[in-house]
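Missing here: one protein chain of the complex. Every other protein chain is in place.
Moving on to chain A:
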Amino acid sequence: MPPDALATRRPWRPRLTPGALGLPLALGVLALALGHLLAGPGLGPGLIALFAPEATLDAASTLVLHYAWWPRLAMALLAGGGLALAGVLMQQVLRNPLAAPTTLGVASGANLALMAASLMAPGLLGLGREWVALAGGGMAMGLVFALAWRRGLAPVVVVLGGLVVNLYFGALSMVLLLFHQEELKGLLIWGAGSLAQNGWQDVAFLAPRLAIGGLLAWLLLRPLAVLALDEAGARSLGVSLKHLRLAGLGLAVFLTGCVVSVVGIVGFIGLAAPNIVRLAGARRLGARLAWSTLLGALLLAATDLVLQRVSGHLPTLIPTGATTAALGAPLLLWLIPRLRLAGETPPREARALGGRHPAPGRLAGGLAIALLGVGAVAMLAGQGADGWQWASPSDWTLLQWRVPRALAAAGCGVMLAIAGTLIQRLTANPMASPEVLGISGGSAIALMGAIFLLPAPDNLTLVAAGTLGALASLAVLVGLNRASGFQPERLLLTGVAITALFEAIKGVVLAGGDPRGQQVIAWLSGSTYYVDPTSALSVAAAALLLALVAAPLGRWLDILPLGGATATALGLPLARARLALLLMVALLTAGATLVVGPLSFVGLLAPHMARLMGFARARAHLAGAALTGALLMVLADGLGRQLLFPEEIPAGLMASLLGGAYFMWGLQASPSRR
């Protein structure tokens, strides 16, 4: 059962308790704080500075203590505690240990609202950026709730809705950032979560709100515990699941929104603290809430104090939020082999979306015709010096810029969609996607390294670096998961850790404000811009080849979502099948990532869209997803080139916006087709 999915694996070890985990951490925080005070004005004056900065002689250092250091420490404790509390609530209601405070799109909503306000209504930010951020977060949450309302806020629908709202708002923010990098550079610091303070205002804003949130959580304790039961059990107790979920999620979102609005996006604490506490043996919801809050506060404070010690010697700011994610990722990687996960039981609602189309062959034929039509229009219609024009099909001087891009877009769409279908069926988790698996993240880390560390990298160097990164991620995935026979939950956790590391590095890189960040953003947004005829042909050929290889895997893919036990009983060589599929996914993802970058999300969306259309059996699902992915990418590439001509919206972002809109529509419109 997901809420108790994590436990110590080796019972003969000295028993780990939350207290035994929290105490050394608390002592560490205390030692670091004391160390800072003693290295500065000393303990007495340091404490006096907390309350009365003017009372001491050495003005500069006590002022900094009073207005920056003490509020920062308070903020770290508050924010860490708040996020961890929100994380427990989220994981409890959604019954998913991968749920985090930002799962419902609060942070991306806040981010988008801040960006939009900066560009269009800067006056609003003068009134108070917290309110703008809270409004944006609330809007995102409202959208998720609206999507999932008719399904009674069922966890799987909420998670999917959150995922798609997250990526939708994320894509919109990315577009704004791409076109207004100079204006929005300050928000990148916010996006990486810096705890630096300029007085006590923010602490005064946050503290009472978190106190109210904590109180409400305590009041909701008993009803929320019911959610650990399965759906039927909870219903039989006479609980209104919908309203209970609304209350639990609403509270979690409120807490997250408050924290995010003042310090920005702090990664990982809300995901890691509840999982660590459960790993340390806290079972009951009350204990998990209390210990997680404490642990989250201490984790963030410890990270921030360590960071302050080292950051004085660097020419750039290392934001705390990104650092927690960067430190948390190895921690999670270390924990994964030590977790006992309930991955071998079939997940109940993984395939709850979409019905079965009576004639999937006809549907696929329709998609193929649409693909050809859209491709032709995308290549022939376009704006030039004198507005819109139709190009003649023989005008190669013009078409040399368009044909390779359309071809590469289609190829990447096919590869990512197949990879997504494979990984979603392999893990039976609707949140799974090639991006989540960390292959794209690993290749993106290597690419950012190449852009920043090499003086003037050419494209060949970048491709080589990207391939190396993808291979390294794959090695980590295989190395950490071989012993468990590639258990799906574990695979996903590994991927989440690698992706978190990527997000962290991206955050640090962008927050630093280096002008080269522009190039990173452009590449990360998933563009076919860099494709030349040779690479387009190789991508298309690779897509075709890998699609042919994937086709005979249909039987495995029909059986695997039934869970490990069933699959073994049906005679499936489980570990071998999983490894083979994983290798396929890695190949497909690496190939597509090198061309369009890591953030296209076609791999997540296309399989779901195919399911919504009614492609149910594995082989039909593969074909439907591949066609959908290609159609989505070709359409996105064509539109992206023309909408804001001469500026181009990268295909990956356009695909996220188009696919996301369709997906949201399908999600809320299909309550009956279960």
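In this text, contacts are C-beta pairs under 8 Å (C-beta built on N, C-alpha and C of every residue); 3 or more make two chains touch, one makes a residue touch a chain; residues count from 1.
Heads up, the rule we're going with is that contacts and distances are computed from a predicted model.
Student: UniProt name of the unshown chain, from "Iron complex transport system substrate-binding protein", "Sulfite reductase", "Amino acid ABC transporter membrane protein 1, PAAT family" or "Oxidoreductase"?
Tutor: Matching the unshown chain against "Iron complex transport system substrate-binding protein", "Sulfite reductase", "Amino acid ABC transporter membrane protein 1, PAAT family" or "Oxidoreductase" yields "Iron complex transport system substrate-binding protein".
Student: Just one of A:Ala33, A:Leu50 or A:Ala196 touches the chain that is missing; which is it?
Tutor: A:Ala196
Student: Among A:Glu435, A:Glu489 or A:Glu648, which one is in touch with the chain left out?
Tutor: Selected residue, touching the omitted chain: A:Glu648.
Student: Quick one: which of A:Ala79, A:Leu474, A:Ala522 or A:Ala550 touches the chain that's been left out?
Tutor: Answer from the full complex: A:Ala522 touches the omitted chain.
Student: Can you list, in ascending order, the chain A residues touching the missing chain?
Tutor: The missing chain touches chain A at positions 59-61, 63-64, 67-69, 117-118, 122-129, 178-180, 182-183, 185-187, 189-190, 194, 196-201, 312-317, 382, 384-385, 397-398, 401-402, 451, 455-459, 462, 511-516, 518-519, 521-522, 527, 529-530, 532, 645-648, 650.
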